[in-house]
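Here the complex is missing one protein chain, while the rest keep their positions.
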Amino acid sequence: MEITLEQADKAIKAARDKAQELNLKMNIAIVDAGANLTAFARMDGAWLGSVDIAMRKARTARFFDMPTGDLGQASQPGGSLYNIEHSNGGLITFPGGIPIKDAGGEIIGAIGVSGSTVENDHTVAEAGVQAIS
Amino acid sequence: MEITLEQADKAIKAARDKAQELNLKMNIAIVDAGANLTAFARMDGAWLGSVDIAMRKARTARFFDMPTGDLGQASQPGGSLYNIEHSNGGLITFPGGIPIKDAGGEIIGAIGVSGSTVENDHTVAEAGVQAIS
Amino acid sequence: MEITLEQADKAIKAARDKAQELNLKMNIAIVDAGANLTAFARMDGAWLGSVDIAMRKARTARFFDMPTGDLGQASQPGGSLYNIEHSNGGLITFPGGIPIKDAGGEIIGAIGVSGSTVENDHTVAEAGVQAIS
Partner (left out) sequence: MEITLEQADKAIKAARDKAQELNLKMNIAIVDAGANLTAFARMDGAWLGSVDIAMRKARTARFFDMPTGDLGQASQPGGSLYNIEHSNGGLITFPGGIPIKDAGGEIIGAIGVSGSTVENDHTVAEAGVQAIS
């Protein structure tokens, strides 16, 4: 089961609405179950460097089927996954990436958001996830 | 002058409509005047390998301010730009990428489409360009 | 609004003058609002490894619209942006990169300087910024 473009559009719209409500400019990426890009939007004036980060957060969340921030807990110096960021051409392991599940709980893709604090990035990503879960 | 996300959305919508009319499944990418990704959509079932190609076509069209196919004419064996594809981390020089101009004729970004024959890719890209020119 | 080559020349000249005043040998890079290289100069005898670092500092400063050192504060172990350097093909997050604004306060590009201590790199970059702000 794969996320559809219609679902991805819905998630991006919800994330954009939440970003506007919070007065933020975000980059928002959606990948499918194969971790391949499905949809992307950069809000006017959002950080250029966050284009890449939003996509990496979405991929990272699907690569390990967990929120990116969870992975980041274990990748710190001394942690069990220290410097896992070197794999897969470069991971991003701070918050803002979240897996997307269908009604039955199966993972069908992931969302990645970048453009503000990691707390805001996560909040906006969560809005995208809620829109289609 | 930069393309806005609203304009990019409009271009992608027009390209998707044209693709559906022709019964095609396309990857569609929009970059801004700085060749940075603004928006992207992969229609359900579209080739996975075309995600990257659509983005490269859009960048290539903006890199040289001409349709990608024009560049490809000159990059053939014996042509004046033979193997230009090795630059910029990898160019795509067959049709499907077209610069986007504003009402005043200034280039504000570019569209790249990939997923079918290069003729169809170009036709769908052209529909996206028309929507905001 | 984009930085012009004339402005970039002025920034590089001011940075070179400051470097000479401090008896330093610097690499100096200027990117435009799209994070694309506009101008570059390596002073005689400056570190070869700093060619790439100066360019990455300039891009990083424009990618996130802040001095590179600010980003580096947050990318330390335990910080909210730990290992952000893995994104965008490799960021540099220690001081020496600064956004360049026009008279109206809009960001039109960025400067990156590398070749000495990070404090000196930042001082020389600041001289470049001042020349055209």
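Letters A, B and C mark the chains in the order given here, with residues in each chain numbered from 1 onward.
Just so we're on the same page, contacts are C-beta pairs under 8 Å (C-beta built on N, C-alpha and C of every residue); 3 or more make two chains touch, one makes a residue touch a chain.
These figures come from a predicted structure and were not determined experimentally.
S.K.: Which of the displayed chains are touched by the chain that has been omitted?
M.R.: It touches the following shown chains in the full complex: B, C.
S.K.: Which of B:Leu5, B:Leu91 or B:Ile132 sits in contact with the chain that's absent?
M.R.: Only one of B:Leu5, B:Leu91 or B:Ile132 touches the chain omitted from view, namely B:Leu91.
S.K.: Going by the touch rule given at the top, which residues of chain B touch the chain that is not shown?
M.R.: Missing-chain contacts on chain B: residues 34-35, 60, 62-65, 77-78, 80-84, 86-89, 91.
S.K.: Using the document's contact rule, name the residues of chain C that touch the chain not shown here.
M.R.: Listed in rising order, the touching residues are 2, 4-5, 8-9, 34, 36-44, 48, 51.
Everything that follows uses one rule, which is that only the chains that are shown with their structure count from here on.
S.K.: In whole angstrom, how far does the Cα centroid of chain B sit from the Cα centroid of chain C?
M.R.: About 31 Å, centre to centre.
S.K.: Quick check: what residues of chain C touch more than one other chain, meaning two or more?
M.R.: Where chain C meets two or more other chains at a single residue, that happens at 34-35.
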